[in-house]
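One structure follows; several queries about it will come next.
For chain A:
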Amino acid sequence: MGGFLSFVKKETLHILRDSRTMLIALLMPVAQILLFGFAVSTEINNLNVAVVVPQWSEDIRQSVEKLSANPYITYKGSITPGEIDQWLRSGRTDAIVVFASDFDRLINQWKQTGTSETAMQFVMDASNTNIAQAGAGYLTNILAGELMSSASMVETHMLFNPQMKSAFNFVPGIMGMIFILICAILTSVSIVREKETGTMDVLLVSPVRPMRIILAKMMPYLALSCINLTTILLLARYVLGIPMGHNLWIVIIISLVYFALALSLGLLISTIAKKQIVALLVSAALMLLPIVMLSGMLFPIENMPAVLQPLSAIVPARWYIDAMRKLLIQGASWNLVFQDFIILVGMTIAILGIALKNFNDKLE
Partner candidate 1 sequence: MSNNQYIIEVKDLTKQFGAFTAVDHITFEVKRGEIFGFLGANGAGKTTAMRMLCGLSYPTSGTGTVAGFDVRKEGEKIKRHIGYMSQRFSLYEDLTVLENMELFGGIYGVDKKTLRERAATMLKRLEFYDERNTLVGSLPLGWKQKLAFVVATIHKPEIVFLDEPTGGVDPITRRQFWEMIYQASSEGTTIFVTTHYMDEAEYCHRVSMMVDGQIKALDTPANLKKTFNAASMDEVFRTLARGAERGD
Partner candidate 2 sequence: MNDTLAIEVKGLSKSYGNVQALDKVTFDVHRGEIFGYIGPDGAGKTTLFKILVTLLNADEGSASVDGLDVAKDYRAIRSRVGYMPGKFSLYPDLTIEENMDFFATLFGVNVEQNYDLVAPIYKQIEPFKKRRAGRLSGGMKQKLALSCALIHKPSVLFLDEPTTGVDAVSRSEFWDMLFNLREQGLSILVSTPYMDEASRCDRIALVNNGRVLDIDTPQGMVDKYDKHLYGIKAGDMYELLKTLREESSIASCYTAGEYHHAVAGNGFDAAALKQRLITAGFCNVDIKQLAPDIEDVFIHLLSNEQ
């Protein structure tokens, strides 16, 4: 056991001495959460708005004044219906408010009966979903106010990206990615580095069993992942305000399974790769890319081409992200994530099995 502990100590020293990598590993989740949470957020500081007015009236003039007086909106002037497309495409405006030609009459009808035909239309540039979604909300608030709280008065068209996503979906995505990065990529690179520098030869020519060497190498990265899990959950709870509580222990159990799976993947890569650069490339190509593209982190699985959907099923992160999404965002409990859990456990056993089969005492 003394040998094992001295191994863990040595690995920890490696990580501590390489302060740059360690800082990146520890700060990356914080930075990503904050970045996705705020910088790439739903908040809008400056929405460019133009209007299409078939016939000016007092009510319309008042509405346009409300727009130009709002500090979050820059009023770009009035344009003709034919210019709508070109203004949006060129980016001169983010949103266009189209007033109906009999706006005053429709407003009055609404006030009296509570129903009317559509009185105005928002045409949004939805190539940036967040701006489009939030912008539409802003405009509705400003223009309709207490008058038109019913959606039927306003018709919103989302162009270029009709699919709108939930704002906190990125948290499970980041978790799925970061743990693979730390457990699989950093571990495999650190094993392969020893092969490359020749120290692995010296280690193998010692009485310590190779499997112990590898296990010891994984420990510090496991610890690092636990720290990161804590950070992410704390940030999610207290900075983003995602509620959690009753199912926290399920989050932790499934995360631990995912760590084991990622570590097994790292071991598998290290049995194949002979050079650090190969380990990095293999990890990036086999893991990061599928996670980003296929796990549902960015693109919902239901919207993928039919060919890719079964492919996404073999990406472990898909199941983890799915489970985390249900647990953290929908507040689900055991029965809803049980399937994800079973799949993750199965994958871990399979990958570990292949890795151990590949791994031999000579690491040839």
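What to note about this one:
Throughout what follows, a contact is a pair of C-beta atoms (placed from the backbone, for glycine too) under 8 Å apart; a residue touches a chain by one contact, two chains touch by 3 or more; residues count from 1.
Selection criteria: all candidates are chains of the complex that A comes from, given by their letters.
None of the values given here were measured: they were computed from a predicted structure.
Evaluated over the candidates 1 or 2, chain A touches in this complex the candidate numbered 2. Residues 2-3, 6-7, 10, 13-14, 17-18, 197-199, 201-208, 361-362, 364 of chain A are the ones touching candidate 2 in the complex.
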